[in-house]
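One structure is given below, represented as structure tokens, and several questions about it will come after.
With one protein chain withheld, the remaining protein chains of the complex are depicted in position.
Moving on to chain A:
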């Protein structure tokens, strides 16, 4: 099957090594145009009559963007208006090496048939391949390759269709454009072209404003030092002149940031950067190079809160004054290693949500945009729709930050809707937490089973028929994605058989296809207060996989033989078919167990399970497993308006812990099995023990109440928490447990071949994994695949056996889980706000959870709500504060606050900043002269809303 191919050798010298690679050129790469008579292509994608009407070019045409246009103007290219684009391989490869997110986006665009994007493999085409010339830089060579390809297209189209069709180069590089025009190619800048589009004037707003650095500098004052080029940065990092790290802006102070230095160095791990000039245009999450300042210039992290309020653009003097303010508040003993940013190694910009602060000048088209995330600076954008966009949540992308500009430049991407709307705010919190929540694409959906679907004979291979068993599921009310079901019955030999049956999701999601990739990327289902963002499409999550009691379902079963002491005698794993006999809620299951009259098979099964679960739980706790606590609340929603009308703390029944106990048991059993079979590539979950210093606050707090918390081991901690009771203060124990939870580390997924410490501290288990919720966690899908391979029920695939791939998956999963947690919290916070908005002002009792230098953190158990009472406020005389770190206490005037003290606070919603609505707490009791809020001031239930400011 050898084609006649000319072949050219490409020599790439890097370091000492000479690498020779073959490079085949082909003559069977087609143009991709419908109706081309020269090319023998099967599925051409470019339309024969492209319909983008441009004032510059009246003929129908295709456009070919160069690398920089693709990298920076991806927002434009994604717009449905832009169609019939030829993406060259040269461009695609450059994009791939320069920006992974943009690469993924352009690949998504290419895969959409309605966009008519065609990838032309020009580097392997006999007529468009060029060699790098002597003295030519790689960039210049690629630019030339792009021009050659455009030329080829024009010649090709001319030959075939006469003078009708044309290919246009879109480039923002002035030199490239000049050369193109010289060579007789029609070329426009992106801006020229987009502005010329007749039907779509609003597209212009989405243009990224890329300014020519050189040009900018001539005009205007230079505010920042130049960034050192990457090659010199790398040298500097190697020689130790500069340090490389991740830039983390401060949430509270826009003039301060911390750089976390990469690598294992013990000292100077964390470098403080203060002042606009030292921050030098770095943006949160960028990878930067920093230079350390001399010791006498070191600074202390400031404890003051500073928000960027400047409307006036380049007012640097003002900034300097503020910077002085920082220094004056610093105490000598607090000085930390400090530095300044000298260059950017990698930008990590993403599109940001926020709101427009409309310019006060009426005709202005340039406006400042204030991101919702306080760590991101304001962004200057150009738009003609400012009055429309005002009051809306919008998305803006950063394009660049010239040296003479106080703020970065960006462009408008799209609007999310009116600020404060529930849909808009939900969208914002999903975007801000990077939760993939777009509807599943057609490609993804195409891998779903065709309906009506039923189990066939073929599916029964490697599968046991367990439909005769009395299996039932126990879940919270309203649960539609049922992952797990249980059964238990007596065996003839006097022992018990217990089965945990888990939805067989890996049967439906096959490795590597688009459906698999999408769920892998999503990583987890995200549960918000009234919305669920599924990891897998609804057909699977709520129907085919969900173990409902309406028919046969495929399952992955873990079946034990257990004696009455809950000792496992035998473990078996098998793929199965089950027929659930009942989908119960926790309450229903509890009722059956407690009932004296019911004696059917399901109830008996539940009782057996419950009994075993109690023994299992006791044994686990004896081994040192922790039972921690966090105040969890549920909202009761109004069925019409979907507004929260009441809150209720989650009730825990015996049956909750019964189900949990068997899930834990299954997870441990599976973890052992897959680790034994695949010691290098088992996906496991660990929970590292926290460093002892984490417990300081817990120990101190308990001591202030004359209780002792031992922390030498998990067991000691669990025991001392159990003993920490106070008869006059029953809620104290819960408070201590809440505090203990805050001391813990995050549990993480990891690959067994990449780590040696497997211990799960919280569960006191030497090995653990997640097996029981494959509908909502991708980790479980991988574990299912491993287990299926281990028992010979399914096959492995190369990526599953690759520990590096698996480690990458774990990294993404850990990130997604963290983000899911944050977005859940944000959603609860938003709904709490809605709740208090409707409720008006409430006074409630609560407990002090922490004392801070100038504030106390109060927990209100009734609402599961936590808030801060500040003692220093603007426009108020400062009370006398004394903070004692040892106990810890905070004395305000002559009132002393201890942790866990009972206080009464007034709760209001502060809506003065529409982007950051907040629950405010003010102290009602105990009385502090001159500080307390008078009890009845806002009797009408309306907090002061007059002082409405755009941003603070």
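To be clear about the criterion, a residue touches a chain if its C-beta (ideal position, glycine included) is under 8 Å from a C-beta of that chain, and two chains touch if they have at least 3 such contacts; residues count from 1.
Please note the rule applied: contacts and distances are computed from a predicted model.
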Q) Given the options "Dynactin subunit 4", "tRNA (adenine(58)-N(1))-methyltransferase", "Exosome complex component RRP41" or "FAD-binding PCMH-type domain-containing protein", which would UniProt use as the protein name of the unshown chain? A) "Exosome complex component RRP41"
Q.
Using the touch definition from the top, which of A:260, A:797 or A:815 touches the missing chain?
A. A:797
Q: Pick out which of A:107, A:489, A:572 or A:619 touches the chain that's been left out of the picture.
A: A:107
Q) Which one touches the absent chain: A:75, A:123, A:534 or A:866? A) A:123
Q: Kindly note down the residues of chain A that lie in touch with the hidden chain.
A: 1-3, 5, 7, 9, 17-26, 89, 96-98, 100, 107, 110, 119, 121, 123-124, 512, 789, 795-798, 801-802, 808
